[in-house]
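Here the complex is missing a single protein chain, while all its other protein chains stay put.
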Amino acid sequence: MTRRTGTGTWLRHYTIVYLVFIYLPVVLLPVFSFNDAIYVAFPMKGFTLRWWEEMVQQTGMLHALGNSFTVAVPVCLVSTTLGMCAAKALTSYKLMGARVLTGLFALPLVIPFIILGIALLIAFNSYGLELSLWTVGIGHVLICVPFSLFVLMSRLEGFDRSLEEASLDLGETPWMTFWRVTFPVALPGVVASLLLTFTISFDEFLLAFFLTGNESTLPLYIWSQLRFPAKLPAVLALGSAILVVTFVLVTLAERLRRQGEFRSDTAAGGS
Amino acid sequence: MVMALISPFVLLIGISFTLETGAQDEWVLSLANYQAVFEKPQYLRVLGRSLVISSLVALTTVLLAYPAAYFIAFHVRGNKMMWLILITLPFWTSYLLRVFSWKLILGYNGVINSALLWLGLIDQPLDFILYNTNAVVVTLAHAWAAFAILPIFVSLQKIDRTLIEAAHDLGENSIAAFIRVTLPLSMPGVIAALLLVFIPTVGDYVTPKMVGGPNGLMIGSLIQVAFGRLDNWPLGAAISVVSMITVTGTVCAFLFGIDRLKKLVARA
Partner (left out) sequence: MKDRAFISIKGISKHFGKVRAVDDVDLEIEKGEFFALLGPSGCGKTTLLRMLAGFEVPTAGEIYIDREPTAAVPHFLRPVNMVFQNYAIFPHLNVFQNIAFGLRKDRLPRPVLEERVNDALALIKLDGYGARRADELSGGQRQRVALARALIKKPKVLLLDEPLGALDKKLREQMQLELRDLQRNVGITFVFVTHDQEEALTMSDRIAVMSSGKTIEHGPPSQLYDRPRTRFVADFLGTMNFFEGRVAGSDGDGLAIETDRLGMVRAQGPADFAVGDRLTVALRPENIRISPHTPNDDVDTIGGTVSNTAYLGDRTHLYVTLEGSDQPVLVARQNMDGSGSDGPAGHAAVSLWWRRSSVLLLKSG
């Protein structure tokens, strides 16, 4: 046993170093957003809040932020709905060619995004669709559906079909059975899918780069600002703000989840 | 949905066989784009480099992530979820800013150079750590870490713990038990992680551009140039088709190789 704890300590140290590797670049963003210098480089100068003030005043950035929400919210709703339909169909019925369908849905994942992006660009062009936030949204739905599908399928795979049968047996219609049984049971998966697809769309750069018209999403805006050192610190401030918001949201979600877990844990122990 | 998925690729392949004439609505069938791709050495060289870089990235990412995933799966008793969230949290921030951040770390006045100067290990900042292939590999290995950690963790978590105890019981020490039981059983996760990192990074455009320098150029940049500055869509389409086929071919060859390896091991 002592040797195993030895490996354990060794692994723990490694994981902590790994965490430093993962966090180092992320921690630098907020640090430099308070740095009193235009150039984002060492050595650091004094502390300032002016980049945060500037952030609030940069209308272009706030506009891009708004655009990103305009795209990401419908994208996460649409792709989670599509993912739910597909996951339901693939898990509950032994469909002919279910594997082929799953593979097809996963297609956008096995093709580099840049190629997907230009393929869509060509397609929109030949359909005569003008490039806009709409075309970005369509592209994002295509890459989000597979993620949503996999999250929901792993949730629904353990789903006990007899729960739905029990509901039907107790006199519920198939439609109400979906809303009273399937959906609530799959809810954690649905929430996970919404979060994941929102983030993917919110942060996606390559597809947006090819598929947008005159409007910028936030990543496109950031990309354009990376060339102008003077604008950069405000971008870092925004990045830090988003980081803090995500941090709070994820922690909150995890706390909620753990409360549920805790209750079921005590039940398992008590009976 | 199926049509929406397939038609862009049909069009992509179609347009790659046409010639850019400058005139609208005029299409001339031609193999010239493919000729250009195969005859100008830069395209194939960059494509080859992209594959090498992405393979390196995939390997590095998985090698770095495996011990951490193993630690969480086997040594964390209480809240594994918290550790997973802790590891994946940074990936909720902007990809662009994360990549940019590596410039701050690896740059001339960056964290590493500053630290080394402060420690007195060097007198002059090192200028060879940014703008090259290594910088691309490190940055991508960081950017895609979540895509490696999660599948590996899931496959490790699924392993029946009694199998490892059985290996110990049959007289294997920890290392042998790991190599003969844990590692093979976690291979599905490792393979998924390799592919999940390899495929998207081949086409990445941001990282090479930001930290790659001239020698870190990857195929995504060429495609972008064809569609952007050159405004030669058919050429860009041809490069894309060739890259897509190469990537698919590489993935298939890799999976086939794994399959052969499995059979060889089974026979031994």
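Per-chain numbering from 1; labels A and B assigned in written order.
Note that in this section a contact is a pair of C-beta atoms (placed from the backbone, for glycine too) under 8 Å apart; a residue touches a chain by one contact, two chains touch by 3 or more.
Remember, predicted model here, so these are calculated numbers, not experimental data.
Considering the complete complex, the chain that is not shown touches A.
Checked against the full complex, the candidates A:T9, A:S126, A:T173 or A:T251 give a single residue touching the omitted chain, namely A:T173. Across A:M44, A:V185 or A:V250, the residue that sits in touch with the chain not pictured is A:V185. Although one chain is not displayed, its contacts with chain A can still be listed: residues 160, 162-163, 165-173, 176, 180-181, 184-185, 187, 263-264, 267-268, 270-271.
The criterion applied here is as follows: only the chains that are shown with their structure count from here on.
Interface residues of chain A facing chain B in the complex, by the touch rule stated above, are 3-4, 7-8, 11-12, 14-15, 18-19, 21-26, 28-29, 32, 40-43, 82, 104-105, 107-116, 118-123, 126, 138, 142, 199, 203, 205-206, 209-210, 218-219, 222-223, 226, 235-236, 239, 242-243, 246-247, 250, 254, 257-258. In the complex of the two chains, the chain B residues touching chain A come out as 1-2, 4-5, 7-9, 11-12, 15, 64-65, 67-68, 70-72, 75, 79, 81-83, 85-87, 89-90, 92-98, 100-102, 104-105, 107-111, 113-114, 142, 145, 174, 195-196, 199-200, 202-206, 210, 220, 223-224, 227, 233, 236-237, 240, 243-244, 247-248, 251.
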